[in-house]
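With one protein chain withheld, the remaining protein chains of the complex are depicted in position.
Let's turn to subunit A:
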Amino acid sequence: MQEPFRAVASREAEGGREIAVTVRNVGMDFDGVHAVKNASFDLPKGRFLTILGPSGSGKTTLLRMIAGFQTPSSGEIFINGEAVSAVPPHKRSIGMVFQRLALFPHMTAAENVAFPLKMRRRDARTIPERVERYLELVRLGGYGGRRIHELSGGQQQRVAIARALVFEPDLLLLDEPLAALDRKLREEMQLEFRRIQRELGVTTINVTHDQREALVVSDDIVVMDQGEIQQKAQPIHTYRQPRNAFVANFIGVTNFIAGTVRAVSEAGDVSILRGDLMLAGKIGDPVNPPAEGDKASGAIRAEQIRLAGDAAQLSKLDCMLAGTVTDTIFEGERMVYEVACAAIGDEVIRVFDHDPAAHTQFDIGESVFLGWNARDMLVFR
């Protein structure tokens, strides 16, 4: 009965690596609420996958099903090629770091880290040495005797990581464990995760709604919205080639200009008409391309637009729009301009100014020109 599944589930991935986790057509219903719909992906061994999505998109639900705390309403999950729906959490070899850490408050840091080893009946003589080694791995050597409440937030985080890794699980699951930390510590811990994951080579699934974290730490990103997987790709592709308007909008700062498709070429060039303005762009989603006459919108990122006081400076760019600065937001490393453009009905376009040489500064009310290249505008239905 399971043979065909197993044969498919344990196939080699594109890179020739073995598959650690397969999620196939998995769905989860909570009394009519579809928390996860028909999710499928493969995760090769040793990779770091991030599930990224807004609040309520089903990330935690998907993770809990992989961990075994919830049973999928439909579909099947395979770990190392084995269907696991009948396997309880304590028999799966999964280390999990919880959103609120779930450290045992009545134990010391070392006792917390030793817990999974004791539960798995490892040789008692090797436990102390092993615990200390993993505490050192998370840079907490010598802190083993502390109680949990005697540790700082970041240190507790590290204990949780050590505890999830010490028994060398096949799979590490992280449910937004960094969400509660301040930004500096969070960025430090993101790199720490990355370092430890590379050092141990453990297959990891991380859940977050922080797009920066997803881009920085992952080999692959799965973007979810309303229970559905929108795209699975490497970070750079997720950012540069979003497959639909949701992904384009969720990651980065993106402007959308709605219009009607006028022409589509074999090579993937599209032009859309908005009022009297014709805009040239590229097909965003080759699987679901727009056709002539469709309503569509062109997506252009804030950092791909150039800003200038006179039109001549932008003459090398494919598209140009005139507008008026309505707001300026200083973000330290860059200035964000909001520009209302008459040609698109005074809709506001956001532009990052990161010109390190000129340091030109525009004020609210000033007339400016925006320019960009046609290949940077992706057109989605």
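As a convention for this text, a contact is a pair of C-beta atoms (placed from the backbone, for glycine too) under 8 Å apart; a residue touches a chain by one contact, two chains touch by 3 or more; residues count from 1.
What we mean here is this: contacts and distances are computed from a predicted model.
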| item | value |
| --- | --- |
| Chain not displayed: protein name in its UniProt record ("protein-glutamate O-methyltransferase", "2Fe-2S ferredoxin", "ABC transporter permease" or "Gluconate 2-dehydrogenase subunit 3 family protein") | "ABC transporter permease" |
| Contact partner of the left-out chain, one of A:100, A:212, A:240 or A:295 | A:100 |
| Selected residue (touches chain absent from view) among A:147, A:262 or A:334 | A:147 |
| Hidden-chain contact residue, picked from the options A:48, A:143, A:167 or A:193 | A:167 |
| Hidden-chain contact residue, picked from the options A:88, A:293 or A:365 | A:88 |
| Contact set of subunit A toward the excluded chain (per top definition) | 67-69, 88-90, 92, 94-96, 98, 100, 102, 104-106, 115-116, 119-120, 147, 163-164, 167 |
